[in-house]
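Removed from the display is one protein chain of the complex; every other protein chain stays in position.
By written order: A and B. Residues from 1 in each chain.
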Amino acid sequence: MSSNAITLPGVQMEEKPWVGVLHDWVATVDHKRLGILYIVYALLFLVIGGVEALIIRIQLMYPHNNFVSPQVFNRMFTMHGTTMIFFVAMPILFGFANYLVPLMIGARDMAFPRLNAFSFWLSALGGLLLYFSLVGANGLYGAGNAPDVGWWAYAPLTARAFSPGHSSDYWTLSLLVSGFGSIGTAINIIATILCMRCPGMKLSRMPLLAWLNLVMSGMVLITITPLSAAQIMLLIDRYLGGHFFDAQAGGSAVLWMHFFWIFGHPEVYVLIIPCFAFMSEIIPVFSRKPIFGYPVMVAATVCIGFVSMSVWAHHMFTVGMNSYANSFFTITTMAVGVPTGIKIFNWLGTMWGGRIQFKTPMLFSIGFLFQFLVAGLTGIMLASAPLDWQLGSSYFVVAHFHYVIVGGILFALFAAFYYWYPKITGKLLSETLGKWHFWLFLVGFHLTFDLMHIPGLLGMPRRIYTYEPGRGWDTLNLFVSIGAFIQVIGILVFVANMVISYFKGDNAGNDPWDAWTLEWSTSSPPPAYNFASVPVVASRRPLWDLKHPEDPDSEYE
Amino acid sequence: MFVLAITGLIFVVVFSLLVYALIKFRGRAVDAGQEPAQVYGSTQIELAWTIIPILIVVVLYLATAQVIHAVQDAPHPSSALEVTAIGHQYWWEFRYPKLGIVTANELHIPVSDPTHPTPTFLQLLSADTDHSFWIPELAGKTDLIPNHPNRMWMDPHRTGVFLGQCAQYCGTQHAKMLLRVSVDSPEDFAAWVRGQQQSAIEDNRVAVGRRIFESTACINCHTVNGTPGNGRFGPDLTHLMSRATIASGAADNTPQNLRLWIQDPNAIKPGSLMPAMKLTDADLDAVVSYMETLR
Partner (left out) sequence: MSAMANPFPQAPSIWTLPDRGKVAMAGLILAESAIFTIFVVAYLFYVGKSLTGPTPREVLETPIFYTICLLSSSLTIHLAAKSLARNRVGAFLGVWLLTIFLGAAFLYGTGQEWHRLIYEHGLTISTNLFGTTYYSLVGLHAFHVTAGLIMLFLVAILAVAGRIRVEHSRRVEVLAMYWHFVDAVWVVVFTVVYVLGR
């Protein structure tokens, strides 16, 4: 990884004992190492969450299947959702932000390196706490079991009466702890971007990745905190006899829903905005043109940040709000599609008139564009409250959000992996294996999630451990499950690629993609101090200016 | 359908543009080393693709808002049938307050003639956690939430049996909290109502079974009109045999299934809140015979 040693000619460097290496990693405050820790941590949980998904899909292959009991199934979908959102998506995006933001703004490290480390370890503890429930949470069903209340943990299912034992408490505490870690990282990112930019890098010259992580971090501060507040209230209900969500005392289950979704909806924008950032860095490089409409991209993102805070109750259309509330949330939800669509058009405009190179990062980016478009359109369908009264809480919704998360977020992450892996490790990932990964995963993804819309349209609700035959859902579920296995093969190819290329890949050099942002000006991997001399920039694409002194961006901005 | 048409159109347009761009602007070997024209943006294009989507959203919203109001603020004719649905873990309680009927899991409602509508209005309550009432072919779903009564209506125009199930995760056996709605012709509905309004049939041949039912814990949870049993934790069994399924749709209503259900509910619906009654075989047979008379 990053070399902490300065090599002197003629001097033999001693091999560090493995204990020393381990200590360096555990005690590190270097943003690059913490970034890698976040990413590796997230990949481990991706495998665990994926196994949970496979268990779900195997159980649903046939009606009345007996692969797992209903109790185990209910824990599986709860853990799958909770793991994927909080211990895969959040850490991996914070990991990339941690690694890339200081490099891209020409800084030495994050604003608060020790807070950075503390936040990582808090988040890591959260994940371990959640899984400790498998052994630690005494329930009625025996020694220790995982939470089974769904990842939204709706009241009053989480009350002591309906969730005896401690499994719900592990859900609550693990997310409370990792939530504080997320807030710490978000504060760090904001302080870094606002206070540590290299000379000449006005906010209007920052890479879009920095802008979008700034918006995302600002959102995290007011998005995660409602969940933390609600979880504190839940703990008060469960342990201090509080009545926040206690229907018997006049409390309201709907209040939990409001608080949860005030977190839950902006949270998904928190997850997608860094992926927009990846796309905004990768698509220009592989189209050989600057991003189309930089100021509009920034404005659209800020707009999304604000509007997304006003749409939450579209998850509650069936709860019995009055028609004015339902209409309000319909229009805000449709409205948030406008700036989002504008971004898609701007990426299209970036590619238009370019010279597109179909390297693996670009393949995944193209997949993202198509899939995010479809996901956004099924989202518009769900935004209509009357349509949601039929489609909500069905497999149509499950298909929609997996289209965003897998077809959008995960594809963008794969693109980011292939693009920045050379910078992080100094080796290029294999293009051949990359293309195998892409096509296998694409086929599996579409088989699973295209088909999954149909059982939803035919009336299959979500979170059921089995279903009746003869509803028209049988064959569809079988093929959906088969697609899951194809995706697994794609992921295995990806893991193999990362491992093999680490040892045998071609050397990347500083700038394998002929890109334009500051991270490509330093070595691969970068030295511990990032830049030998403090960068100074005069435009949005400092390396373009250096490579094309006759036609620098600084003349056009 | 309107929403689907608009979103479909958007998809086709953007998809085609994307495919076109990928083909037309792909990098060719001959271009190597040359960068294309570096275009930074265009205010006019940005305005165009901001204003058009805003207009589309406005149109979609107006169409949608109209439907929202039509559904939620629909008038409530006096000819409507009133049903109260109470969600339980993991079964449905249905009460027809004006008809004096209490039943479970299978709903009978009259078909509605568009010229003289007789819709069914449901009041939705919950005895424990959140549930959701969903019969896809008859109406959108509405949740049953404790301490938060909801209302919905159904206005079916054809007879038949329509299937649905609980659509809000409510615990272990959420998956088998099934629904059956029988939309009956006016005559069939009236006949059903008359049958449900009667007390339980008293058949002396099953007196043994009835005595066991009345003296064990059964009556703590279940009601049978005309007996001391008036428990409300479990379904009303007065007309159990008028239902096609038991355990809220988890099994067909046959003597064998009924016997297995009473002996060991977890065999049919693991996690159900009905305890295994631990009756002797003889007692079990007697109780089942008794149940079989509750038409």
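In this text, a contact is a pair of C-beta atoms (placed from the backbone, for glycine too) under 8 Å apart; a residue touches a chain by one contact, two chains touch by 3 or more.
What you are looking at is a predicted structure, and each value in this text was computed from that prediction instead of being measured.
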item: Contact list for the unshown chain, restricted to visible chains; value: A
item: Hidden partner chain, touching residue among A:92, A:233 or A:397; value: A:233
item: Options A:211, A:244, A:286 or A:389, residue touching the unrepresented chain; value: A:244
item: Touching residue (missing chain; options A:98, A:188 or A:448); value: A:188
item: Interface with the undisplayed chain - residues on chain A; value: 6-7, 111-112, 115, 183, 186-188, 190-192, 194-197, 199-200, 217-218, 221-222, 224-226, 228-230, 232-233, 236-237, 240-244, 249-252, 255, 259, 262, 521, 523, 527, 532-538, 542, 545-546
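Please note the rule applied: only the chains that are shown with their structure count from here on.
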item: Touching residues (chain side chain A, partner chain B) in the complex; value: 69-71, 74, 148, 150, 154, 156-157, 162, 247-248, 250-254, 287-290, 292-296, 318-320, 322-323, 326-327, 330-331, 334-335, 337-338, 341-342, 344-346, 348-349, 351-358, 366, 369-370, 373-374, 377-378, 380-381, 384-390, 392-394, 458-459, 461-468, 471, 548, 551, 553, 556-557
item: Chain A contact footprint on chain B (complex, rising order); value: 3-4, 7-8, 10-11, 14-15, 17-18, 21-22, 25-28, 31, 34-42, 45-46, 49-50, 53-54, 57, 60-61, 64-65, 67-69, 71-73, 89, 124, 128-130, 132, 134, 136-137, 139-143, 145-151, 163-176, 178, 249, 270-271
